[in-house]
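A single structure is presented below for examination.
The complex appears here minus one protein chain, its other protein chains still in place.
The letters A and B name the chains in turn, as written, and every chain counts its residues from 1.
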Amino acid sequence: MRLFENLIKDRLGTISLIVIVVTIVVGIFAPIFAPHDPEEVNMSLRYASSSWDYLLGNDHLGRCILSRIIYGIRPSVLWVLVALFISVLIGAVLGFLAGYFRGKVDATVMRICDTMLSFPGYVMALAVVGILGVGLENILIAFTLIKWAWFARIIRTSVMQFAEKEYVKFAKASGISDVKIIYKHMVPVTFSDIAVISSSSIGSMILQVSGFSFLGLGIQAPNAEWGMMLNEAREVMFTRPELMLAPGLAIIMVVSAFNFFSDALQVAIDPKLITSKNKLQEELTISKIKLQKRWQNNL
Amino acid sequence: MKKRKMFVFLTMLMYLFVLVGCSDGNDAKTVSTNNKKKTELVYASAKDINDMNPHLYGGSMPAQGMVYESLVENTEDGIKPLLAESWEISKDGKVYTFHLREDVKFHDGEPFNAEAVKKNIEAVQNNAEKHSWIKLSTKIESVNIVDAYTVELVLSEAYYPTLVELSMTRPYVFLSPKDFKNGGTKDGVNGFNGTGPYILTKHKTDEYATFKANENYWGGSPEIKKITSKVLPAGETTFLALQKGEVNFVFTDDRGADSLDVEAMNQLVDSGDYQLVRSEPMNTKMIVANSSKSDNPVSETAVREAIWHSIDRETISKDILNGTETVANTLFSPNVNYADVDLKKRGYDLEEAKEILEESGWAAKDGSDVRTKDGKKLAMKLYYDSNSSSQKTQAEFIQASVKEIGIQLEIIGEESTSIANRRSTGDYDLLFNQTWGLAYDPQSTISAFTSEASYLHTTSGIANSDELYKKIDEVMVSPDEKTRKSLYADILTIVHDEAVFIPISNGSVTVVAPKNLKGISFKQTQFELPFELMNFE
Partner (left out) sequence: MGSYIIKRLFISIPLLLVISFLTFILINLSPLDPVEVVLQAQGVPTITDELIAQTKDELGMDKPFIIRYFDWVIACLQLDFGVSYVTGKPVWSLIGPAFLNTLKLTLVSSVVIIVLSILLGVICAMKEGEIMDKSVRGFSFFLTAMPSYWMATLMIWYFSVKVDLLPTSGMESYKSYILPVIVIAISYAGIYFRVVRSSMLSNLNEDYVLYGRACGLTERKVTMHILRNSLQVAISIFCMAIPIILGSTVVIENVFAWPGLGSLSVRAILGRDFPIIQAYVLILAVAFVLFNTISDIINAVMNPKLRNEI
């Protein structure tokens, strides 16, 4: 609860959290919040500007832009969160196994991680889309494939630190089962690290996924997605520039909220960090270099 | 805390900046096309000109049309001389004798003569499988040199569209025999020296290609001295480049896709720097259904008919295409030769569409959006050209319409080459396509019904396909006009009744050009433009 109190004290963090929660709730209950059916075509309202009925106006098929933004939360944010959750889950399980048991398990897991990480994220995504065909699910599969390795490696480092602690050694020596040790002693302490690294990658993941939809490789019509809405708006950018606005700002708002939140989360977990913000993220980058060294040694 | 406030403030400031920046986008400054470029055209194209080998099909047709020429030309008033000054046809219709122009040279200086004609036609014939869509390739028996400038084409049987097929952009056009590889063209060529008004001078793959005027052109040196084909993504990039004068010309590409939407074109015209020229309707834009895909609902006539009924062509023509294309109700518009046939009109009628589906056993189970039959969903895929913004919009529009009658339509954008590939392998349910244009309709489009590379998969699944193919074979060799007429009527009725070609609109070729460019005209084929006739005021 101390964590929550710290978080509450941080006003920007609170605002971000509210934005995130509101976005998620609105996304989940989109049918309740959306004033219209997002796929309802009405050609007589093609490119209509905003009105009381259609607060943000209508798009090239006369569909309600506000409703599309609201429904767009699902693929643009919620599905990304699901993909992130899955990759964190896989990463956490393997990271725990590797970091706790070390030895052969560690070597194998890390070897697989290294291989996955030698494909740059975008390249892997293009490869998967190229073979399985365009579509949001394939983009998300690609991201899960890439990200879990990255999470596994960081979580492993974090687990290794704690596994060396005296009380864990003591627990081991007194014959408590490994499962119990992991569950009782390791998960709680490493949880904050996991929360921070996963929250810090949401922003960039949302941006990347929307980028693929923007290129036409992500979600397919008629589903609403912010990147795709921007792509549609781009086609009429000089005749109807206002269409670029709503989806663009929606992305910026949500991504900034996640970034600020992740920032606030770090500070809340470790108030010492307040002097040099984002230290963890920077350390992560630096530790990535060190890790790189290590895996090369492992080979 | 202070620090945080600063963050918020700055962030807000940026949002504001962006908002302001966007809202006055309407008065985007237009740059007048440069005055000094008086003799130069730069056109934007979504695709590279690709392999310019005129005896294969990889290259861009507008580019090939500038460089290569055929023996005869198809015009509004019928077949006219081009590289052949005159010709005679034997009584039995089997021997064509062409008298060639004597003042023609290839770009590399080689003479154009009977020998070159023989070599070129033989090079085409040596790769016959590739050209099976053009029936003439299966009829040519030999090419004989009569004298230096007279050449004789001997056919196995009389074939009435011979001259029309010889007039096409490819494959019966002429490349300097010096460019042949291993005595032929099917394994590639060493150069691209044709006889046409323009010479390919430089080609940077996926960037640009430049053509300079052929000063020794037999028809007189063209006034436009340089033409550049610049690869630009369709849409706003092209629009911007036009506004800035980086390119000054765009036209409908050889897949029928316009790189600009109608509003953008109108905005360019309103700026005062550009003019918009549109040809007469030249083709029919349509959705092609794969009748031979037996595991898919699309193989059922009733389903195809229902789709036909659920397309609101009026709205597509009026709102999506801004009135630039007219509604099409039949595969060929009645002004096409032999196509003035009385066919049942299937209008926009969702109720009737539902009824048709209901009758054929596709039932809407309570609560479900998608109809089913024997546990199978009424779901299909429609492919569109990802470079065409209007096709995408139409696809989305149709997707929404058919949803109302309980059809689940997945729409997928792909490159045109991939769509062509799907068409020839039968790996599709529905796809956007167009008839081949006035010069090719109806005979080439119809003979393509039997060609695997084209519409074989579209037509082979229908009930009386054997009868259809028999009639097509007959009509191509029938010397009697009256018989031909009745055969064409039968053919068109069969495909219409089976609803395998679902027409949408009659398309035309659109050109956006600098205001002071004169002499813009069109050819009967929708694929090339006569650049040599254009000039700046």
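Worth pointing out:
Heads up, the rule we're going with is that a contact is a pair of C-beta atoms (placed from the backbone, for glycine too) under 8 Å apart; a residue touches a chain by one contact, two chains touch by 3 or more.
Not measured: the values here are computed from a predicted model.
Only one residue from B:E263, B:E358 or B:E452 touches the chain missing from this view: B:E452.
Interface note: of B:L41, B:V104, B:L153 or B:L232, the residue touching the hidden chain in the full complex is B:L232.
What subunit B contributes to its contact with the hidden chain is residues 3, 6-7, 9-11, 14, 18, 21-22, 25, 28-29, 31, 48, 50-51, 56-58, 129-130, 132, 205-207, 230-233, 236-237, 240-241, 243-244, 246, 386, 413-415, 417-418, 421, 424-425, 451-453. Subunit A residues in contact with the hidden partner, per the touch definition given at the top, are 114-115, 118-124, 126-127, 129-131, 134, 203, 207, 210-211, 214-217, 227, 230, 234, 237-238, 241, 244, 248, 251-252, 255-256, 259-260, 276-279, 281-283, 285-286, 288-289, 292-293, 296-297, 299.
To be clear about the criterion, only the chains that are shown with their structure count from here on.
Note: centroid distance subunit A to subunit B, computed from Cα atoms, is 44 Å. Chain contact summary for the complex, subunit B toward subunit A: residues 1, 4, 7-8, 11, 15, 18-19, 22-23, 25-26, 28, 235-236, 239-240, 243, 261, 263-264, 267, 315, 319-320, 386, 389, 392-393, 395-397, 399-401, 403, 410-413.
Only residues 10-12, 39-41, 43-44, 46, 60-61, 133-134, 216, 220-222, 234-239, 241-242, 244-245, 248-249, 252, 256, 260 of subunit A touch subunit B when the two sit together in their complex.
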